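All protein chains of the complex are present and in place, except for one that has been dropped.
Chain nomenclature is as follows: A, B and C, assigned in order of appearance, with residue numbering initiated at 1 for each chain independently.
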Amino acid sequence: MTEDELAWQVASAMRAQEGSHAGAGLTLQAARAGYARVALATTPEMLNGHGTLHGGAIFTLADTAFAYACNSRNEAAVASQVSIVFLSPGRAGETLLAEAKEVSREGRSGVYQVTVTGEDGRVVAAFQGLSRFLGRPVLAL
Amino acid sequence: MTEDELAWQVASAMRAQEGSHAGAGLTLQAARAGYARVALATTPEMLNGHGTLHGGAIFTLADTAFAYACNSRNEAAVASQVSIVFLSPGRAGETLLAEAKEVSREGRSGVYQVTVTGEDGRVVAAFQGLSRFLGRPVLAL
Amino acid sequence: MTEDELAWQVASAMRAQEGSHAGAGLTLQAARAGYARVALATTPEMLNGHGTLHGGAIFTLADTAFAYACNSRNEAAVASQVSIVFLSPGRAGETLLAEAKEVSREGRSGVYQVTVTGEDGRVVAAFQGLSRFLGRPVLAL
Partner (left out) sequence: MTEDELAWQVASAMRAQEGSHAGAGLTLQAARAGYARVALATTPEMLNGHGTLHGGAIFTLADTAFAYACNSRNEAAVASQVSIVFLSPGRAGETLLAEAKEVSREGRSGVYQVTVTGEDGRVVAAFQGLSRFLGRPVLAL
């Protein structure tokens, strides 16, 4: 198994374990070592009190891509901190894409950059996540 | 109507508009000028691929309290940026509480601090949010 | 020695160790358990290319107050992550105040909120810092 195949296998296993609410509308599109791409099919049920996509839905999408990327080498990792910038509103019915890339790994820490884009290519959110490795694998292989 | 009654009315109206997915499990407990408290009744459907509460569920809770607090004076505001620190995992079945407090308002910007706690009082997450005022009311009164 | 006296002794020792560039213009005003207040006497040498106070000077002030607060119980701690919001420019010649307060301590992590204010009381910056305890004291007592 190559490292990219391993990344896909880990992300697929994590995706299969997610609860139906946490994973609603999400599709795993790609996973490689240090990388993941996830799509979210948005619905009117995901709107906030202003009638735009809830920040929580955008965060959940980006955070999921971050999780697959930081666990991609089958070293279990959890989010320690995230900073997210909201650049343009999300719309109900639109499919959003989140792409997570590794910025660095140092000791037990990792930093990942995630960009969320809309169907027209505009950037909806930019996200920087700090993960902490737990010292155990995700999957027993 | 006092400013605290106004805050409750605005938060209630925003709560009523939220989609069923975005607002799942949430209860508005208190809203005052520059302040809101919201509870989340967690379920197994909200777990992530590691079997703990999805970061997106914790974020959605905190972000909702932030939204009610930063709109509490009936001046419409949206989130521009959020930093969230995850301090201890959330558990399925537990009720989490988010309490949002105003740190400052300067020009069109506001900063809010939100703390998410578990039933045993442990801190699950600490959140700092930057909002931007839109120059229009939430409710036409 | 009370816990507040210990906090003062730790902060004073840290202050004395700081290099002359890092500590330029800084005065330790107060330190208690989980709390510190530091002043910065700004100078024209601290301006950026736009002619306002450099973000690095504002950050250094806030970060110093954060450091004294998170080390205040004589448990050595270092900054892991910081989010800072710049709300209004700093002016040369003005004395800025940074006040750091503990939000939570969970395991080896701590979260602190720091507010930087100008002489007229306006909020210049809001800062949330995540610290990690190193498992050793700052001072051998």
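Everything that follows uses one rule, which is that a contact is a pair of C-beta atoms (placed from the backbone, for glycine too) under 8 Å apart; a residue touches a chain by one contact, two chains touch by 3 or more.
In this text the structure is predicted, and so the values were computed from the model without any measurement.
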In chain A, positions touching the absent partner: 81, 83, 85, 87-88, 103-104, 106-107, 109, 111, 113, 115, 122-123, 126, 128, 130
Residue ranges of chain C at the interface with the undisplayed chain: 13-22, 24, 43-52, 54-57, 59-61, 63-64, 67, 71, 76, 78-86, 89, 138
In chain B, positions touching the absent partner: 80-81, 83, 130
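Criterion: only the chains that are shown with their structure count from here on.
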Furthest chain, CA centroid comparison against chain A: C
For chain A paired with chain B, centre-to-centre distance based on mean C-alpha positions, whole Å: 22
Interface hub residues of chain B, defined as touching at least two other chains: 81, 83, 85
